[in-house]
Every structure is written in structure tokens, then in C-alpha cells.
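As you look at this complex, bear in mind that one protein chain is not there, while each of the others sits in place.
For clarity, chains are labelled A and B in written order, and residue numbers in each chain start from 1.
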Amino acid sequence: MTSRRRFLALACGAFAAGEVAAQLDPNIQALRRAALESAIRKVTGDKPVRTGKVKLEVPPLIDNGNTVPLSVFVDNPMTAADHVKSIHVFTEKNPQPYVVSVYLGPRSGRASITTRARIADTGKVIAIAQLSDGTFWSDSVSVVVTLSACLEDGLI
Amino acid sequence: MARVVISVPASTKRGEVIEIKTLAAHVMETGFRRTQTGELIPRDIITQLVCTYNGVEVFRAELHPAMAANPLLAFTTVATESGTLEFKWTGDNGYAATQSASITVT
Partner (left out) sequence: MRSFALVLGVFCTLLAAGEIPLAERRSGYQFMSRETRAMQDDDATNPALLWLLDGEALWNRKEAPAGVACSTCHTGMQGVAARYPVVKKRPINLEQQINVCRTERQKAPPLAYESRELLALTAYVARQSRGMPVDIAWNETTGPFLSAGRDTFNRRQGQLNLACAQCHDDNWGKRLAGSVIPQAHPTGYPLYRLEWQGIGSLQRRLRNCLTGIRAEVPAYGAPELVELELYLMWRARGMKLETPAVRP
């Protein structure tokens, strides 16, 4: 998680720029973007990922980044011939990009999962589904994460 | 005590898609947090949940540190026959928990 000192220092500058995105050190941001791309590539193996069929539901404004309700639905008949094999969820800004990978099949009946994630910082959440025909489909949601006003541990 | 709880309908009709909700008590320590003196707190998470229906795997999830504490995983399965749904959680430091539920399919 971004250190609060840094967050406030950047926030003062960011007010002028009017952008919420510039919170992470640019080096860290670049490293995390690379980690995200590498994680996605491990799942998709360089095959193209199209947007569509997948519906990722995450609240756009998050009460608390520690526990964020998250659901993924894929529009798919879930038959032996045509089903969702797996769904993978990633975040853009977390210290590591993976959230969860679930493996489904025709016995699932529906491609629908619900869970709760940790989202450290304002940014994108991405869901990628692999279908039985080998294609990959995705959806992404941009979320804003707020920090708690008062913390228990005292001064940082 | 490895507390887990599952919610499965007790009885249903053949072919119906049923919802299964699972909760596991676990701190899901990410491995990225530090103590007040700067030491890294080691990772300690649940890494996998497998659900089998009369012995056949119908759902598997791989969990990472970005899953919230006390992880919830809700999914669906087709009610094919009466029998037992078994749930097995495994994780770091030898964490293991199991739970089962009977289901009557008419």
C-alpha cells in the first residue's frame, strides 16, 4: 500500500493536476504494470484477449479496500461443447497482480462466481475468461479506493 | 480451530443449477505488510479450494494474497444426483480444512 506520507505529498501536487491516478512512484507503477502484463500472458499465452461476454461487477467507489465484493459472470451455455474453462481476476495496482483463478466446466451450470478481494489502490480490476474453444474474453472496471480516516496503529 | 461454513440447498430437482456459498475463517496474511519496526510479516494464506460432487471435481479455485480475509467463494453447480458435496481448503503452513454436505436430488 502507498505510504501515507507519500500519498499526501503527491495528493497536494495532484490537486493542481486534478488527477487521482498519480499516487504511486513512477518506478513502482511501471514494475506493477509489467507484472500485470506478465501475469496475463502466463494465462493467455500471447493469444488475443477480446472484450465482451464477461461481466465483472465491482463497486466503482470502494468503502474499504480490504474487502471488496466482486462478481464475475460469463454469458455462456456451459455445455460440454461450449463452456467456460476458467476465470482469472487481476488488479492493476496491487503489489502482485493475481486475485483468484477459478476452474469451471459443464457441471457448473452457469459461469458465475462471487468473492471478496483486496484492492490496494485506485485503478483497474480485470477479469479474463478462457472458453473451451481456446478463446479469451475480458472485462475491466476502474475503481476508486478510499483509505480509512483514522487508523488504530497510531503514527506511521 | 479451522472454522469453515458452507451453504448448500438440502434438496433440489435434477438438472437445477444450485448456488453454493463458502466461507473460511482465515487471516489471509498477504506477505506485504510490515510490523511497526519494519519487519516483513510472512505470507500465510489459503491457496486452494476444491469442491467435489460424489468424488468428481466440479469447482476449483486458486487464491492469492489479494483475496480478502475470511474468504468467501460462491459458485454454482448442476444438481445431477443425490449424494455428497465435499469441500477441501488447503493453504500455507499446512493449513487444511474440510467440510461436506449431503444433497438430495429428486
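The working rule: a contact is a pair of C-beta atoms (placed from the backbone, for glycine too) under 8 Å apart; a residue touches a chain by one contact, two chains touch by 3 or more.
What you see is a predicted model; the values in this text were computed from it and never measured.
Asker: I'm checking contacts with the chain that's been left out. Which of B:V27, B:V56 or B:A96 qualifies?
Answerer: Only one listed residue reaches the unshown chain, and that is B:V27.
Asker: Among the options B:T52, B:N70 or B:T90, which residue touches the chain absent from this view?
Answerer: B:N70
Asker: Touching the hidden chain in the full complex, which residues of chain B are there? Just list them.
Answerer: Missing-chain contacts on chain B: residues 1, 3, 5, 7, 21, 23-25, 27-28, 68-70, 72, 74.
Asker: Hey, which chain A residues sit against the chain that's not shown?
Answerer: Touching the missing chain: residues 4-5, 8, 59, 61-64, 66-69, 116, 146-154, 156.
Definition applied: only the chains that are shown with their structure count from here on.
Asker: Just curious, how far off is chain B from chain A if you go by their C-alpha centres, in Å?
Answerer: 21
Asker: In their complex, what parts of chain A are in touch with chain B?
Answerer: Per the stated touch rule, the residues are 1, 66-68, 91, 94-96, 98-110, 112-119, 153.
Asker: Show me the residue ranges of chain B that touch chain A in the complex, using the header's touch definition.
Answerer: Contact set of chain B toward chain A: 17-18, 21, 30, 32, 36, 53, 56, 58-69, 71-78, 80.
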